[in-house]
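Apart from one protein chain that is not included, each protein chain of the complex appears where it belongs.
Labels run A and B following the written order; every chain starts at residue 1.
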Amino acid sequence: MSDHESTYVPKTGIEKWLDERLPIIRFGADYMALPTPRNLNYWWTFGAILTLCLVVQIATGIVLAMHYTPNTELAFDSVERIMRDVPGGWLIRYVHANGASMFFIAVYIHMFRGLYYGSYKQPREMIWILGCVIFFLLIATAFLGYVLPWGQMSYWGAEVITNLIGAIPVIGEPILIWLRGGPAIDNATLNRFFSLHYLLPFAIAGVVFLHLWALHQVGQSNPVGILMPKDSRSKDYLPFHPYFTVKDGFAIILFLMLFAVFVFYNPNALGHADNYIEANPLQTPAHIVPEWYMLPFYAILRAIPDKFGGVVAMFAAIGVLFILPWLDTSRVRSMRYRPTMKKLFVIFVVVCLGLGWCGAQLPDANVIPGIGGGFTLFDGDINTYLWLTRVLTAYYFLFFLVLMPWVGLKETPLAVPASISEPVLTGETEQKG
Amino acid sequence: MTDQVVHDGDGDPNRRDFIHIAAGAAAVGAGAACVWPLINQMNPAADTVALASIDFDLTKVSEGSQVVIRWQGKPVFVRYRTAEEIQEAEQTPLSALKDPQADADRVKAGHDQYLVVVGSCTHLGCVPTFGTGDYGGWFCPCHGSHYDTSGRIRKGPAPKNLVVPDYEYLSDTSIRIG
Partner (left out) sequence: MTSTLTKRVAAGLFAAVALMGAGAAQAEGGALHPRNVNFSFEGPFGTFDQGQLQRGYRVYEQVCSACHSMNLMAYRMLGQEGGPFYDEHHEAARNPYVAAIAAQIEVPDTDTETGEPITRPATPADHFRAPFPNATAAAFANGGAAPPDLSVITKARHGGAEYVYSILTGYRDAPDGLRINPGQHYNPYMNGDMSPFWEGDEHHVPPGGFIAMAPPLVAGAVTYDDGTEPTVDQMAQDVAAFLAWAGDMHQVERKRTGFAVLIYLLLFGIITWFSYKKIWRDVGH
């Protein structure tokens, strides 16, 4: 918290000299000494994991850009040249490609954690909103990056996603042409996507700085969800270092092991085979799907029979996150003490995974095979992914727009402890998070 | 500092505010003028806009099939329709259509066997596959739009018919697109 007193004492003459002019060591030392709620569990380590992901993506991305050629004639071959001829290039490229997936695994867990423990609630609204901005920038960056290898999925993904903008009435078409730099996805598009893909991660880093600034202003949330004592010497706090650096470090090592299994043993498992076919503007692959981390939003897009309506629903699915702090009417932060909301939350997690699954299926395919041509509702058989997606989409929005405000007013939460040391001392503790 | 306040106080308060607002507005204008070229550069470049037209020899298409050519970076379907397909397209009542347009308005008079359309699904731009779907025209694999033998949208999320590009007949067997 920003109001905790600085404990840094410059030791040498040089440190003292520097501290009077540019207190950068003090800044770092105070950061490390930050009073942190002692009961943070492993779900809280994903912040550090995400910082690592950003650093890994920027570092590998910068060196990949030294070999990549953003030209429609050369892009595909230049990526494969990195894989074959550049010393260790296969490693850097596979780390970057799988790093995107790892980034999203971590960011989704981080977001679900924030949702479960009410980390978006007063006074942390700005942290949450800045987090939503980061998430949006992350999706944009990942989309732009996926276009660069210029495979079939790159090209058709770019075609479909830019066409979403064309769905906006009146101004959509001119914006679409402006964005692509021509009537179709072509060299101009690839060039600017490369430029923006290089730029956006630094914008993300900037917003991450604001995200942390806001975090240090109000202090971290915690699993119990109560406001922390003002006195930073309270035994509810532990200094960030060494307690949480080592905890985050341990979690990072576990995460890196998962990362390594993908990079070294299944480097293409999270990608799509069609992206190893060079882009062909005259032929769409039989079954186009976005990367796994976009699938829930893609499913929502397809759930709506109207083109513009689908685009609105998809953006609303992200947009609703921004106003979440004002949709939740509960006075209790942590869902640990909200039994009804906790059940609805578990359903919500399943619904999000279900939407992801539906996004990978053909909309007309049967959910339960063998029972075809059954009951038709409006424009489709009820036993299709189309209808399953619609039901799940309905719950997605219902959860935020109806259940959040309504349950918060109606439910009776369990008794919330007065301080975090209370459950800690009485032994009613969680098992290692 | 205090001196300045006294001097400022001399003038008419409204006039004094105006000069600050005008200066601020000029700054905003200068900023906008600087940003505009940075935005404008993303519009299609001169070589991209130079509307390249292409000639196509219709004898390359056999009856009941289509040829796909590339024009302005997009696929264009040239389809030689069978008599049965033409009849089907012409007899469809306009009331059955999502984007009503008569078949006669989508081909050139006297050449109704040749249908020329831009091969981008009007939903999200995928290339529909030939001869499939419920209406015998095209079927878009991405999100399941069905087009009939006149390239008109019949079922699925696409809002419009396949676009007929500007083209003209140079002779009975040759067209110029663009």
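One rule holds for everything that comes next: a contact is a pair of C-beta atoms (placed from the backbone, for glycine too) under 8 Å apart; a residue touches a chain by one contact, two chains touch by 3 or more.
Please read these numbers as outputs of a predicted model, since none were measured by experiment.
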Per the whole complex, from A:202, A:265 or A:378 the residue touching the absent chain is A:265
Touch assignment to the omitted chain, from A:137, A:360 or A:391, lands on A:360
Missing-chain contact, candidates A:22, A:62, A:199 or A:346, resolves to A:346
Interface residues of chain A toward the undisplayed chain are 38-39, 41, 43, 77, 80-81, 83-84, 90-91, 94, 112, 116, 223, 238, 242-243, 246-247, 249-250, 253-254, 256-257, 260-261, 263-265, 267-268, 273-274, 276-278, 286-287, 289, 292, 295, 336, 342, 346, 349-350, 353, 356-357, 360-362, 365, 424-425, 429-433
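One rule holds for everything that comes next: only the chains that are shown with their structure count from here on.
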Whole-angstrom distance, CA centroid of chain A to CA centroid of chain B, is 34
Contacts from chain A onto chain B in the complex sit at residues 156, 159-160, 162-164, 177-179, 181-186, 188, 192, 281-288, 302, 305-307, 310, 362-364
Chain B residues touching chain A in their complex are 42-45, 48-49, 68, 70, 72-75, 119, 123-127, 140-144, 157-159
